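Only one protein chain is missing from this complex, and each of the others stays in its spot.
As written, the chains take the letters A and B, and residue 1 is the first residue of each chain.
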Amino acid sequence: MITWANFGSQLFNGLALGALLALIASGLTIIYGTLGVLNLAHGAMFMLGGYAGYLAWQSSGSFLLGVAAGTLALGVLGIVMERLVIRYFYARPHEDQLLVTFGLAIVFVELVRWYFSSDSKTVQAPALLQGITNMGFMFYPTYRLAVVGICAVALLVLFLVLYRTRLGMIVRAGIEDSVMVDSLGINIDRVFMVVFGIGAMAAGFAGFINAPIVSLAPEIGEQILVQTFVVVVIGGVGSFPGAVLGGLIAGEIISLTSMVNPGYAYVMLFAAMTLVLMIRPRGLLGAKGRE
Amino acid sequence: MNADRIYTARRPLLVEALTALALIAVPFVLPFFDAAPNTVNRILVWGLFGIGFDILFGYTGLLSFGQSALYGTGGFVAAYLLTRAGFPHVITALVIGMVAAAVVGYLVGLVALRRTGIYFAMITIAIAEVFFFVEFNPLSEWTGGENGLPGVPTPSLDLGFAQLKFTTGWALYPFLAACYFIGIVIALRVVRSPVGAVLRAIRENPLRAAAVGHDIHGYKLTAFVIAAAYAGFAGGLLGVMQAFMPPDAFMFETSGQLVMQTAIGGRGTLFGPLVGASVWLFLQDFLQSTLNLGATWKLVLGLVFVVLVCFLRQGIIGGLRDLYGLVRGKRRAEAPVVPTVPTPRAASGTSMPAHELPNGHTGPVLLATNLTKHYGGLAANEDIDFRVDAGEVRGIIGPNGAGKTTFFKMLTCEVPPTAGKIVFKGRDITGKSVTDVCQLGLTKSYQVNQLFNRLTVRENVAIAALAALRGKFRLDLLRGLSRVEGLEERVEQTLALVNLTQRRDTPVAELAYGEKRRLEIGLALASSPSLLLLDEPLAGMSPRERVETVELLKSIGKGRTMIVIDHDIDSLFELAERVTVLQEGRVLVEGTPDEIKRNAAVQEAYLGGVNGVH
Partner (left out) sequence: MDRKVSFLPRRRVLSAGLGLAGGLALPAYVRQALAADDNGHPPIGTWPEGVKGKEVFIGVAVPRTGTYAEQGEDELKGWQLAVEHINSGNELIRKISPKTKKGVQGKELKLVVADSAAKPNDAVQAEQRFITENKVILMTGSTSSAVAVAMNKLAQREKVLYVTGISGSNDTTGKDCVRYGFRQNFYGETAANAIGPVLLKAYGKGKKMAFMTPDYTYGHTVTKSTSEYLKEHGGWQMVTNQVSPLGATDYSSYLTNIANSGAEVLLNVNWGRDAVLSTQQAKQFGVIPKMKLVIPYQIPFLAKNIGAELAEGVYAATDFWWTLEDKYPLAKTFVDAFRKKYGYYPEWGAENAYMSFAMWADAVENAGTFYPPDVIKSYEAGRKLQSMVGEVYFRKEDHQLVRPVVIVRGKAPKAMRNKEDFWEVTEIVPGAGLMQKPDAFGCKLGEYT
């Protein structure tokens, strides 16, 4: 139903959804922007981060440890993946890159299914953040509120790394023109490896942070992957601010559409993506000529 | 069926015959291996689904994750007709489903094919998801929503003297096998037709395919529609085979499975999807029931897939073929790696006439006025007036950044001018497309080789020749390549012109650099252009190669109009009758080579001021 109260609530809810999408999408977009590889395993890596963190959280009881485990494990996985597999595909056509990351995604999901079984696993939010907050215009789960904040901080950290460090500058240059960076004598191999690692970490971090909200199952990566594409396309490939903006827009599309007709919420996302691809393929903030 | 060879094998119907034999043998042989007929039937349906997809992906290079949308569309239209609408004839319903899928494929293609590569893949993913949603929700009245459409009947054929009822298991197999066989026969013809050759060119180098005069968008759309038709028919067969049309047909996973099966079996082979489906379904049965692995079979499959993508690019069939080649040893007599010194032949201008000038047009072949190109604040070309007459060989020189390549790009219409007009043989071509301009008789050979890398020399030239002989778009899907009139002749003539006759069956990857440059020129020549542009034909050549190439260009230039850009001023001055000098985007001066040599402004432009004139 369309009322002011509901509109306000959905607007806020969209923000929460969007913050998470923005974080995951920023990982995907810097990988694609720098390496030119569209990582179809990104959703699976999001899921893996959740499970890695789950293992740590279960054995230690500490949520923070879980976050650390999810992030670091995926950072390592990202680097290993890049060194062992992705590296050999830079020279190959895009289709081959899509195929191999698609295959890896399936392997990751099935590995998790084999080891953990298909049952969903619940993760409890840290005691401090459990419960409900009365925000005046609506009740909101405290943990979800916290997630908005956490995502904002994580995005800020990413921003600082990209725009205030030497590494970040190289990465941004690499996004614009990796050949040039290479010929300037900078070890582009190392840059690619680091970028993939950072992107994977963003996914892994988001994966565990999100676990208390929707619980873990091997399939959660699939849905997230497609939504992340939409964000990246809307915001502009290779653009970090684009990922943030795109994430917020996507979150709002989902929640505001559900006000009118909940069934159509996700379809609207795809419609939006197709529209952007037809009219302005570089997205809102993307660089021209990236097709 | 090898996607890298356009010209068919020496024995033309071998593949078809072997396929028929294999299909007939299956029900007698496979029961000994405990193969369930339903599994075999499923493999056939996936195989048929995959034929169309392989034409789209293996041959044209378009990776679509959205085939499930068309599979489902065809399947549900056929199933709806046969169940809810009470349509009596199964086979006709299947055909209607196929047509519906083809139409939908056409519409979807119009949207999706506007973009290429990764964006194209992403759009197809979105489309798959949307179609699934639509089947489930808004259209559930017609599609049965999550239940699908149950009760699809099996086909029967009334032959007058006998009634053939195909029911289930081995009884249904002959029908499916026949459908598959027909599907393969048609696909083989398509792939061996001129259209098939163009599709492969698009996969290798879409830019060049367009530049030699093919309407690549039209061909891509054709491939997309063909894939949709196969998908739609296969979808209908799925419903018949299961007596029920499931909504899973629309799921993204179905598309994913198709892609994986094709990659496992071997893309660009037409039979790859069938092999891939066999591997997939047998592994599924074997791992699940025999080894009792339960859901882990998919992990094994995923690993197999990743390994294949990494190491066996052409899948299992490709691997087998390589093995076969290794075992038999290379039989082909290799041409010497170092090419013999080419003897320039006399110009055969008479046998390869340039495009006829329309209405006996006299006057300049090319007239550009006020041609300007700005990139943001940068003026690459500014207010250029340029004129070339018939039969002229014009050179263009200028220091780096003078805007020579941009100028060429505007002439071929690769890049639209910011201002100005281009008139070619009396016709205003400003703002046209590269393809149209090539068809009108203006072509270019590129500074950086733009060849069709996995094809042979002869095949490369054939692609260009096909555009010249058939126009920019022709749907001659079922015509054999050998039936294109004049193709052989033209290819041989072009090869002779650029001295590559001995190397005609060599793949591009094995050519020496100089040979590649000659092929590059050959591609531009094959369409008998009225005006041939050559962008730095001597780039990267050794002194001896330069001499040879200049001789070659001289022989080509007889009776043709050419414009040549190069940095090698000495060679260019030998070749050209008149030379235009560009500097900082403008025409500095124009004249004969001697005049240019002595011109002070030119010297200054190159050397930044010089004293002492020769």
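Following the convention adopted for this analysis, a residue touches a chain if its C-beta (ideal position, glycine included) is under 8 Å from a C-beta of that chain, and two chains touch if they have at least 3 such contacts.
Keep in mind it's a predicted model, so treat the numbers as computed, not measured.
S.K.: If the hidden chain were put back, which of B:Pro27, B:Gly218, B:Pro507 or B:Gly559 would touch it?
M.R.: Per the contact definition at the top, the residue touching the missing chain is B:Pro27.
S.K.: Specify the residue from the set B:Pro174, B:Pro399 or B:Pro507 that touches the hidden chain.
M.R.: In the complete complex, the chain left out is touched by residue B:Pro174.
S.K.: Out of A:Ile106, A:Ile220, A:Ala250 or A:Leu285, which residue would touch the omitted chain in the full complex?
M.R.: A:Ile220
S.K.: Across the whole complex, list the residues on subunit B that are touched by the chain not included here.
M.R.: Within subunit B, the residues that touch the unshown chain are 8, 12-13, 16-17, 20, 23-24, 27, 34, 36-39, 42, 136-137, 140, 145-148, 150-151, 164, 166, 168-171, 173-174, 177-178, 181, 185, 242-244, 246-249, 285, 288-289, 294-295, 480, 482-483.
S.K.: In the complete complex, the non-displayed chain touches which residues of subunit A?
M.R.: Output for subunit A: 1, 3, 5-6, 9-10, 13, 16-17, 113, 118-120, 132, 138-141, 143-144, 213-215, 217, 219-220, 223, 254-255, 258-259, 262-263, 265-266.
Quick note on the criterion: only the chains that are shown with their structure count from here on.
S.K.: How big is the gap, in whole Å, between where the Cα atoms of subunit A centre and where those of subunit B centre?
M.R.: Centres of subunit A and subunit B (C-alpha means) sit 35 Å apart.
S.K.: Write out the stretch or stretches of subunit A touching subunit B in their complex.
M.R.: Going by the criterion above, the answer is residues 32, 38, 85, 88, 93-96, 98-100, 102-104, 106-107, 110-111, 113-114, 118, 222, 226, 229-230, 233, 263, 266-267, 270-271, 273-274, 277-278, 281, 291.
S.K.: If we count contacts the way the header does, which residues on subunit B are in touch with subunit A in the complex?
M.R.: 57, 61, 63, 111, 114-119, 121-123, 125-127, 129-130, 133-134, 137, 252, 256, 259-260, 263, 295-296, 298-299, 301-303, 305-306, 309-310, 313
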